[in-house]
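A single protein chain has been removed from this complex, and every other one stays in its place.
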Amino acid sequence: MRSESTPLIELRQVSKTFGKAADSSVQRLLQRLHVTRPRPVTHAVDKVDLRIQRGEVVGLVGESGCGKSTLGRMVAGLLPVSSGTALVDGQPRDSLTPEERHAMRLKVQMIFQDPSSSLNPRLRVDRIVGEGALLHGLTDKHGFDDYVSAQLQRAGLSPQLRQRYPHQFSGGQRQRIGIARALAVQPELLVCDESVAALDVSIQAQILNLFMDLRDELGLTYLFISHDLGVVEHLCDRVVVMYLGRVVESASVDDLFARANHPYTQALLAQIPRFDVRSTRYDAIQGEIPSPLNPPAGCHFHPRCPHATARCREEVPALREVSPNHLSACHLNDLS
Amino acid sequence: MNAASKPVPSHVGLQAQSPWRRVVLEFISSPTAVVGLLVLVLIMLVAVLAPWIVVQNPYDLMQLNVLDARLAPGSANMDSGYTYWLGTDGQGRDLVSAILYGLRISLWVGIGSALIAAVIGTLVGLVSAYVGGWLDALLMRLVDLLLSFPVILMALMILAWLGKGVGNVMLTLILLEWAYYARTARGQALTESRREYVDAARGQGIGPWRIVVGHILPNCLPPLIVIGALQIARAITLEATLSFLGLGVPVTEPSLGLLIANGFQYMLSNEYWISLFPGLALLITIVAINLVGDRLRDVLNPRLLR
Amino acid sequence: MIGWTLRRLTQSFLVVLLMTLVVFVGLNAIGNPMDILVGEDLNQAERLQAIAHLGLDKPLWEQYLIFLKGAVHGNLGQSFVYHEDAMRLILQRLPATFELAFCALFLAVVIGVPLGMFAGTYPDHPLSRMMMAASIVGFSLPAFWVALMMIMLFSIKLGWLPASGRGETRELFGVQWSWLTLDGLQHLLLPALNLALFKISLVLRLTRAGVREVLPQEFVKFARAKGLSPMRVMCMHVMRNTMIPVVTVLAMELGSTIAYAVVTESIFSWPGAGKLILDSINMLDRPVVVAYLMVVVVIFVVLNLIVDGLYYLLDPRVRVEGSR
Partner (left out) sequence: MSLPERNAAAMSTQAPTQTPTLEVRNLCTSFYTRAGVLPAVRDVSLRVAPGRILGLVGESGSGKSVTGFSILGLVDAPGRISGGQVLFKGRDLTQLSAAGLRELQGNRIAMIFQDPMMTLNPVLRVDTQMIEAVRAHRTVSKREARAHAGRTLALMGIPSPEERLRAYPHQLSGGMRQRVAIAIALLHAPDLIIADEPTTALDVTIQAQILSEVQKLVREQGTSLIWITHDLSVVAGLADDVAVMYAGRIVEQGSVADVLDRPQHPYTQGLIDSLPSRNKRGQRLRQIPGMAPDLLSMPTGCAFAARCSRATSVCAQEPPEREIAPGQTVRCFHPGAADAQ
């Protein structure tokens, strides 16, 4: 029913806004009566297109407030989309029957950033890892211990630790428990939201190696969200760069790091501290990251862009192909 | 990321150490808390066993001998020869038995109302946090209203309408105290539901109610337990105060508050013991509860409440 | 700023309106409003005349409007016992209660805050440990029992202070105050101290917890790294942040001090509104109870406004909207 080319995940013109304006008349009345305060509306994600093929590792990079975490949660089905459609295996998420949606939910699992808050401190590790699998019949009462032990083993933890509680583990070990939990429900796609950001360099390397082993062993697909371009460069096949809710560039890793097209990507790549570049002269781009509460008109990057033109200030640049499967959203491409 | 200036605490626990066991170990490490707990357990035992260990049933008017009224501590009973260790009150009640029976009422009212209020309040708090929207706003406005008025005033008003009696006192306490639990339960449930382990559970297709009860509630318990301890102490004090004002228990079955009130008139003729000893019993009970509550607050959630 | 005050005012007005509804429903739901507002000892003719006057024969919502109109003008019926207008009776007695409450709160702040600061800054100091133990006992002392013990010790045994009554008062701004005269002060001391005891330990523990929470924060370390004097670090940085929760709770505690005055006033027979309300409850003088409830509602709504106002003024994060 789904041909090989159907992407595992596809987002079409997906947007997400938080704090909807007072739509019901009662709320408007209350606000006019000065009883409640109007809530500001933030446009976290703005009409994003994204396709993730099976077995691919897609990197999603951008600075704080660019909406990459929100996008990740929409892909994982934890956040409903405000507009646009999200398709899993070619089927729109919201048009599924409850049972289908239930099964669909297990296909995409999320690995979180903060090892201390992604595990329930009051539950034993074996229940944390195995509860989902048990509920969905992937294992049963008496097979439970072996199943959980196998998951922990695969994530690099010794099974005798499964009786313990999260506070008895280090940051790196807790991240492994999160991975074991995700894999226990046999997903096809792992959304990793800054999964190694909170770890030290040496522990980070161990977890990245684990991700790579799992990819080879289980043929997993990854959406790897990170602000650390070094990690993304090493791990991903394709990179999508976001700025203030919009995709500004998307290309294969080699293409992006060698021939970055969008001024923002170029600035990002220029300013990452490089290990082999000594006593660098930092020429930073000026200006603050605008607040998502009132994003600038036209291209969001124009206030900080060295090549900004009048057109950039009014017209939102479309995400177009500038070279074979290398997309970029910048008016400068129209001139060349 | 760099941890705080102090290095990461030792994480290589030997055997499975559940968070609740860790709480117990830390609780025991403070001597004053242990003393408080022992005194509290002793008082509860004594209160429960009162009818069997006491020389006289203070609430059975037949056994009271008016001639023995207002006897100083240590004086003997007229006929059966047992001594009134702490003296007798205005109606000839042996103060020791009266205090023990009074403790029964105080503990029953205090703990009973706190527990029932806790259940109601937590339920309301969780539902309000989970449903959200206008129901949440409505409930929380009601809670804020209830909490902005001092309990004793509301109690006075309600008792003025409902009339006296232990049942009414308990009803009043429950009516007023559930709001504390509701506000804390809601606040805690909201903070916990924003943490990543709840998203993880949702992602694993675990049902909403199973998440609320199985995942969020256990993490909401610590602050509720701390409030519970404080509320029991306040409830006991309030019951004693209302009885002192003559609005609580009936005259024939005096609780500690009424005993103290009855003793007030005899103080001028230097018969201090009638008010002194019930007051001391009340004080020791409340101090014990507060010691335990204080330690629980430090152990369970250092930053909560004052 | 204006938006905020307007919002708070409308909310407070709604609360008062709601309370009048609750009181009115309370009146009608429990017992016959007739005997509440009119009293039983009138003969038939006077009863009919009173019913007509109070409009008890009209439909319920119209009665509510009359009740509301009456409440606004302050006449909520005559007190059976004193045969005076209930509202005026209460307003006469309020200053005595306020005096007691403010005096108690003043003691609580003057003693509680400095000790709390000390206990918070030097937690392992023996004095701090002793203060914390004392504050737990202070926190647990039943106010009424302490009052009795104080009377026994200071009045009966030592005879230093009078056991009851208010003593001389002198007028200031049209209101009788007793702290202006020595005799008045002597009378005021015991009840105020009794009322203040609980609050002192409360403020002490609150301030200590606040200091304990603020001290390890980075901006305190940064202040020290700037080379500021310890006094400056304590006052400008630690205290400013600690005082926000303390002050807001204190304003709330003023409310509960007024409420607990009921007990203290009845023991020390201090002629305040608290003693009046207790006697009225015992003597089933319902109009006074209703009037007292209305006055208390207004007081607490105003107090809540003050609390929010204080919080708004003290914490700029609330006051100045908008981030970057």
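Letters A, B and C name the chains as they come in the text, with residue numbers starting at 1 for each one.
Everything that follows uses one rule, which is that contacts are C-beta pairs under 8 Å (C-beta built on N, C-alpha and C of every residue); 3 or more make two chains touch, one makes a residue touch a chain.
It should be emphasised that the depicted structure is a prediction, and the values quoted were computed from it without experimental measurement.
Enquirer: Out of A:L152, A:L183 or A:L235, point to the residue that touches the absent chain in the complete complex.
Expert: A:L235
Enquirer: In terms of residues, what is the contact footprint of the unshown chain on chain C?
Expert: Against the left-out chain, chain C lists 216-219, 221-230, 232, 236-237, 240-241, 244, 314-317, 320, 322-324.
Enquirer: Residue-wise, where is chain A in contact with the chain that is not depicted?
Expert: Residues touching the hidden chain, for chain A, are 63-64, 170-172, 200-206, 208-209, 212-213, 227, 229-231, 233-235, 253, 267-268, 271-286, 288-289.
The definition used in the following text is that only the chains that are shown with their structure count from here on.
Enquirer: In whole angstrom, what separates the CA-based centres of chain A and chain B?
Expert: It comes to 49 Å between the two C-alpha centres.
Enquirer: Roughly how many whole angstrom separate the Cα centroids of chain B and chain C?
Expert: Each chain reduced to its C-alpha mean, chain B and chain C end up 24 Å apart.
Enquirer: Could you say which residues in chain B touch two or more other chains, in rising order?
Expert: If we look for residues of chain B contacting two or more partner chains, we find none.
Enquirer: In the complex formed with chain C, which residues of chain B make contact?
Expert: It is residues 32, 145, 148-153, 156-157, 159-162, 233, 237, 240-241, 244-247, 257, 260-261, 263-264, 267-268, 270, 272, 275-276, 279, 282-283, 286-287, 289-291, 294, 303, 306 of chain B that touch chain C.
Enquirer: Where on chain C is chain B touching in the complex?
Expert: Interface residues on the chain C side: 15, 18, 26, 30, 133, 136-137, 139-145, 148-149, 151-152, 156, 202, 205-206, 209, 213, 249, 252, 255-256, 258-260, 262-263, 266-267, 277-278, 281-282, 289, 293, 296, 300, 303-304.
Enquirer: For a test of understanding, state which residues of chain A touch chain B in their complex under the given definition.
Expert: 73, 76-78, 102, 105-106, 108-110, 112-114, 117-124, 128, 131-132, 135-136, 163-165, 167-171, 173, 178, 181, 185, 197-200
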